[in-house]
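Here the complex is missing a single protein chain, while all its other protein chains stay put.
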Amino acid sequence: MTTTTLAALVPLLPFLGAVAGLALGRTAPGFVRPLAILPTLTAAVVAVIVAVRQGGGRAIDAATQLTPTGSVPIDLALHLDGFAVLVAVLVTVVATCVQLYSTAYLRDDARYPSYAALVSLFTSAMLLVVYSGDLMVLLVGWEIMGICSYFLVGHYWETPEARAASLKAFLVTKLGDVPFLIGLFALAADTGSFRITKILAAVTNGGLDHPTLIALLLLAGVAGKSAQFPLHTWLPDAMAGPTPVSALIHAATMVAAGIYFVARLLPVFAASGAALVVLAVMAAVTMIGSGLAALAQDDIKRVLAYSTIGQLGYMSGALAVGDRGAAVFHLISHGAFKAVLFLAAGVVIHAAGTNSLAAMSRMGGLARRIPDAYWTMTVALLALAAIPPFAGFFSKEAVLVAAEHTAMGDRTVAPAAAGWTILVAGLLAAALTAAYATRFWLLAFKGRGAEVPDHGRQPLAMTSVLWVLAVPTIAFGLTAGVIGDWFDGHALTPSLTTAVLSTGVGLVGGLVTYGAWRHTTALAARTPIGAVAAHPGAEPALVEAEAMTSHTAAYGTIADAADPADPGRLLLGPLHRHAVTGFHLDALYTAVFVRPVQQAARLVRFLDRTVVDTYVDGSGAATRLLGTAVRRAQTGNVQTYLSVLLAGSLVLAIAAVVFANVNAGS
Amino acid sequence: MHLAYPAVLAALLFCTGLYGVLARRNAILVLMSVELMLNAVNLNLVAFDVWLRDTLHSGQALTLFTIAIAAAEIGIGLAIVLAVYRNRGSSDIDRLRDTAETDEADAEIDAADAADAASVSADAQPHRRAEPAGKSTNAGTTTNAEATS
Partner (left out) sequence: MTHSIASPLAAAVADHPGFLSPTGVEIAFVLVGLATLGAAVITVTTRQLVHAALWLVVALGGLAVEYLLLTAEFIAWVQVLIYVGSIVVLLLFGLMLTRAPIGRSPDADSGNRWVALGVALAAAAALVWIVVDAFRTTWIDLEGPAQGSTAVTGAFLFRNWVLPFEALSVLLLAALVGAIVLSRKHDTDAAVRSAPDTAARRDQGRSKGEGPGKEGQS
């Protein structure tokens, strides 16, 4: 088969798997697991083959037009460059791991068939975004991801948190999607095509009339999808979904789509210096803010969520300095270690029976109970903190190198201001990242207190995928020198200055956190805290759902725990209070958007209930009255009817005669 | 002879019949009034036929036909009245109100009857309600009347 055919198979297989899963889910439960795993696994193999065949050389383009669509044609187009094939490999591998993991994690779930089908559909949509060479087709995948995330985040819809989170995820990303759609139309209007190749050609020839406007409109959609400030608020709340879904959303799909989209159309953004500066500021605010917020969270999944936002900030930063190689490099390595982190967090929650770091810090021996999760998570946290030689170090270095070159004027793609912003924010965020990674590790695994009850071995399907994903976490960075071919031929190797700097600040952040932990850990013994759910025999997802429901009940808020033993509390000081709530952005949105909308809805309700309904009821009542009046004429008495009939005809006859006489006389 | 005489007489007879049809309660009296109206028409036909000196004598021929049809009509009419009387125990036209528009059909018919009865008794002697259905009829019609009441 040609590479094009194989590439077309990659999104198609999970899609067919999703359709078959939805169709057979109820009638043939035995087929659900194979139908969930095999298409995705096959797609992963095919994606690897495509990546090898593509070989990082010239992009492969293929297009077919299903039907004429007027002045701006829409093609079913494939655009396979090095980024696309590598991201596709990441997506399919992570999706396969997530599907495998889910078979154990949600093994008794009544809604598993639809869940697995939606995950497959989600994967398929992401692959469509990755491979598509046409922006309209890309948009289709983009929106399918939006609706899939809505369903998957709301998987535990019995809990109010999940319902609210799924709605929030859907609405916030839609808020970004509207300007995104307008931006796409503006782009097509300027360049006359939705084909990425033609658009890029047009941009190279200076064919964009409104580069800043288009770039900013598109950035809104990217911010929504990739959870960048100020549209990032849906991501921490989306933790109300099952852990494998979080892994999928954070590592491979959804949030990666925004970054990937900008990487694809980077020349469009690079055409506007203002847009790049906006992107840089956005990225810097995102990085630092999310780092601070992550340091204050109590729910381990929320810590990881804020860390995702921060790492996405690095990727946007790389894009803001015009280096899409670094961005996609970081995207892939982040995908690997973030998948490990989330999937391991699922194991941790199951074993500990809680999602609260405060409660975990009062348990002993968690690391011994779940050695697989302990070791893989340690590796992944090291990668997250960008400690060499793990993957995160190399990819983050690539970003910082690009920023440094831009700031020093070696690269002229982006303004130097953007470079400085990213460099400074990136170094600060590196310290914060190391700090919250250390806090996470210490609180989760180095707790002291009662032994964690033994729930037996974790299922193999859950632990094995951790090791599978740990391999790229450890080794992917080492390939930085080799895979440059896939990344526009850029060198992704770290430079000495930034490497020393970032590793240095990272170590400082980690050590400071360790010191703080040593200082506060004495307090931990005094205050027993937390609620623990224990269902040794049940599926892990049940524990997670209960832990999430009980968190608000136990601590008063979804994000915080009043734990004096938390090193983050000591480090952040007065900032802690604000960092917990994500710097009150949700409250701001509530005040600015939600309340006015609710007021307007109340007004509309009032108008409808009392004003409009009055007219409706009035017309009904009037008709009734009229009917009652007319009914009275229906006496059933023939003589009455006949009298009225004759009287009427008499009147008509007289009128006819009179008029005839009047006319005859005139 | 002036044509006006028979024409006016016919008009007045017609209106007399009209009054009878609209005002009489007994169905047979209504049939009589219909006969009056038919005769008024016959008078017109004859008078105009004589006046026009029609060679075909359409007027007189139609008068004959009208008389024959009137005979048929009275036969059928009486048969219907008798059938109604057998079933209802009454041949009063204004009591045959099954097509009246009511919520509680029977109750309202009774109320209307009472109102009618009151209006009748207002200008007449203390009146006698129609006998309860079937009281004065034979056994066969009793079953029917009970079934209907």
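Side notes on the structure shown:
Letters A and B mark the chains in the order given here, with residues in each chain numbered from 1 onward.
Here, a contact is a pair of C-beta atoms (placed from the backbone, for glycine too) under 8 Å apart; a residue touches a chain by one contact, two chains touch by 3 or more.
This structure is a prediction, so every number in the text was calculated from the model and none was measured.
Even with one chain removed from view, chain B keeps its contact list with that chain: residues 1-9, 11-29, 31-33, 35-36, 39, 42-43, 46-47, 49-51, 53, 56-57, 60-61, 63-65, 67-76, 78-85, 87-88, 91-94, 96, 98, 115-117, 119-121, 124-128, 136, 139-140, 143-144, 147-148. For chain A, the list of residues touching the undisplayed chain reads 637, 639-640, 643, 646-647, 650, 653-654, 657, 660-661, 664.
Here is the rule we go by: only the chains that are shown with their structure count from here on.
For this pair, chain A with chain B, the centres built from the Cα atoms lie 87 Å apart. The part of chain B that touches chain A in the complex is made up of residues 18, 21-23, 93-94, 96-101, 109, 112.
For chain A in complex with chain B, the residues that touch the partner chain are 631, 634-639, 642-643, 646.
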